[in-house]
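The complex is shown incomplete by one protein chain, all other protein chains being positioned as in the whole.
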Amino acid sequence: MRSFLRLRALVNSPVNIGITLACLALLAWMVPPLLHWAVLDAAWSGGPEACRAAAGACWPYVGQKYGFFLFGFYPSEARWRPLLALLLMLALLAGNLVPRFWNRRLLIAWPIILALVVWILGGGLGLPPVPTESWSGLPLTLLIASFALVLGFPLGVLLALGRTSKLPFFRMVCTVFIELQRGLPLVAVLFMASVMMPLLVPAGVTPGKLLRAYLAFTLVAAAFIAEIIRGGLQAVAPGQAEAATALGLGYWRTMQRIVLPQCLRVSVPSLVGVAISFFKDTSLVTVIGLTDLLGAVGAASRDPVWLGHDVEGYVFAALVYFTFCFSASRYAAWLERRLQDGARIARAAAVEQAYASRLAIRSEASTA
Amino acid sequence: MANRRTQAILAQVLGAVALVAIAILLTTTLIGNLARLNLTTGFEFLWRPAGMKIGESVFPLAPSDSFAWAVVAAILNTIRVAVAGIVLATIIGTAIGIMRLSSNPLLRGVTTVYVEVFRNTPLLLQILFWSAILLKLPAIRQAISLGDWAFLSQRGLQLPSLMLHAGVALWPGAIAAILCGIAAFLLARRRNRAAAIALGVLAAILALLVVWSAQGAVGVERPVRKLFGFTGGFTLTPEFCALLAGLTAYTAAFIAEIVRGGILAIPSGQWEAARSLGLRNGAILRHIVLPQALRVILPAMTSQYVGLVKNSSLAVAIGYPDLFWAISTAINVTGHAVEGVALMMVCYLVLTLGTSGAMNTWYSRMIRRGAR
Partner (left out) sequence: MRLAALLIMLALGLVPTLSHAASTLDTVKARGVLRCGTENDTPGSGAPDSNGVLQGIDIEYCRAIAAAVFGDASKVTFIHTSTLNRFSVLQSGDVDVLIRETTLLFSRDTQIGLIFANTIMYDAQGALVAAKTGAKSLADLDGASICVFPGSNSELNIADYFQSHGLKYTPISIDNADALRRSFFEGRCDVFTGDRLMLSSNRSIAKTPTDYVVLPDLLAKSPLGPMVRQGDDQWLNIVKWVVNVTFLAEEKKITKANVDSARTSTDPEVKRMLGGTPGMSKQLGLNDDWAYQVIKQIGNYAEIYDRTLGDGSSLKLPRGLNKLWSDGGLLYSPPFL
């Protein structure tokens, strides 16, 4: 019945009839060619010849190359290593999604698992070493995004505290740094890191490209995280900090025990938003010559045997990115609702309690 | 209390010392490295002939012109694509944001799919996608022609251009007409109706005179198809179009969400009150809801606009000669990394801080006017 009512909105007024027709026309214009390309006229099996004969997409290309798409130039005999690294990082991410796990142990899990991932990918200590230049594909994408957020988060908190600090020197330095990082395109920061960093370290030390990418992403992520934390700090009632100070707590103690926990709770949905945008932005590392997921898809299209199927590769990449980003954004929305509900329940509980106590007082009064 | 004050001063002094120490450490390393690598420093390389030709430029540019001119052309290219992108993304984004609130489920569905797809995939991927699509357009010989006035092909969109073979009298007249028009507009806003009408009439007369004197001097030039391209007319290159399409579609998806949120933030009582006054939905949206929503929307829009300006640097992936492309090419050709990076930072900061500064000024003026 309700769905029927909803459908009635398609035709319940002349305007809606017009809109419906226009939408149908748009769909009729877009969907059939897409359907032909992706399904009806596509090649589903066979080799390059079958693809050349087909008018639509060439899915055997994706079937043949998905290993390369995901793991890129990583030595193909050792693919279990990037696969394991990928699974570890996915498990870590999944663990992060559950609010029940938000505690100190999770904070420790991040560096440990990332170190483990770096070891699995890079080798040493029993595993054959693989230079960072060969790390590529989806594990690299996740690794760069994770590093940026894990290192950028503490830095961002410090920057936010600095920017809201009462001490003018720290306020100025942090403000300049944040605005600088936010005012520059990420591509430019990446490029600068890749060109300038070797000139800023002692001769003989050569920071790899990956390290430069970490640096650039961390700095930019820190600036964006700082702004979100600053917003969260403003949302915490000033009375809280004042009360803590009145109780004799020092600045760091107040922040650590009273203000930051409340601020972080408010900021989590926005932080997920930053995570999503940095996950997408890791695709920019191709500019400095690293091969992430998108880069690997591009590199795969170079195979002379399978020339001309780059669009299918991009569709694959788009699906992977979409799956991650869409689910993360749904998650953020869910979390936001839950936090609001949580706040409402807490408020309601407080009101109830107050009401109950008033009742108790009144009954006491009446009995008296 | 004094103790706390000394602590604060001490902390700041220590911070300053640390900052200076880091700066000294980095600078000495940098200078040492530059000397070791036999790299010269200084901005004089900017005056050397660039040697390279820039694919598209607002003003004529020869390969013998200096790097400085190439950078100027590139900055104008960045501004061109950013301004077009901001205008288009705002229009499309606002429209889609409103459509997402439609009562029609089909329209809601279509626009939701649009927003989710474009928000949740990387912009770089989208730009590469648009670029690939534009390469699939017909070759020049099979260009889609619109009555020989405009052509669409792999080489982009060719449009007729307006040619002004202006006489001497034309320019002062045109400028006077425009000035009168602006004055009339300003007076009209000050509610000085009589003077505004008088000036407006004057502007119209001047404009008519200009058009009359310019008869024959104003011509329209059509693009003409040649073997390897078009001459005459006005060209939107495929690189520009792909970048613009990518920036617009991506940013519009975010703007749509901002607009939707802004409209939803207006209490439904406003709609009901306006409806009871007999206003239609479109009128309520235009006159009551959007002006109020604008206050919620504007700050978020600012960051979208700044983001668009910054994202225009992805031009490098498809070869549109923008600021990033030009300076990174100059750095790699001349080896002047430090100076080039400094120049790049300054240019982008001016563009992005300028954008957010302009938006903030507008916002605070709007708030002030609202308060009045």
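We just call them A and B in the order they show up, numbering each chain from 1.
By definition in this document, a contact is a pair of C-beta atoms (placed from the backbone, for glycine too) under 8 Å apart; a residue touches a chain by one contact, two chains touch by 3 or more.
Since the structure is predicted, the reported quantities are computational estimates derived from the model, not experimental observations.
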Worksheet item: Looking at B:4, B:53, B:193 or B:365, which residue reaches the missing chain?
Response: B:53
Worksheet item: Which one touches the absent chain: B:160, B:200 or B:335?
Response: B:335
Fill in: Candidates A:96, A:245 or A:301 - the one touching the absent chain
A:301
Worksheet, complete the sentence: Residues of chain A touching the missing chain are 73, 75-76, 131, 133, 194-195, 198-199, 202-204, 206, 209, 286, 288-289, 298-299, 301-302, 304, 307-308, 310
Worksheet, complete the sentence: Residues of chain B touching the missing chain are 14, 17-18, 21-22, 24-25, 28-29, 32, 35-39, 51-56, 62-64, 132, 135-136, 139, 154-155, 226-229, 231, 238-239, 316-319, 321, 325, 328-329, 331-335, 337
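Just so we're on the same page, only the chains that are shown with their structure count from here on.
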Worksheet entry | Residue ranges of chain B touching chain A (in the complex, touch as defined) | 8, 11-12, 15-16, 19, 26, 29-30, 32-34, 36, 102-107, 110, 116-117, 119-125, 128-129, 132, 306, 310-314, 316-317, 324, 328, 331, 337-338, 340-341, 344-345, 348-349, 352-353
Worksheet item: For chain A, which residues count as touching chain B in their complex?
Response: 6-7, 9-10, 12, 16, 19-20, 23-24, 26-27, 166-170, 173, 179-180, 182-188, 191-192, 195-196, 198-203, 276, 280-281, 283-284, 286-287, 294, 298, 310-311, 314, 317-318, 321-322, 325-326, 329
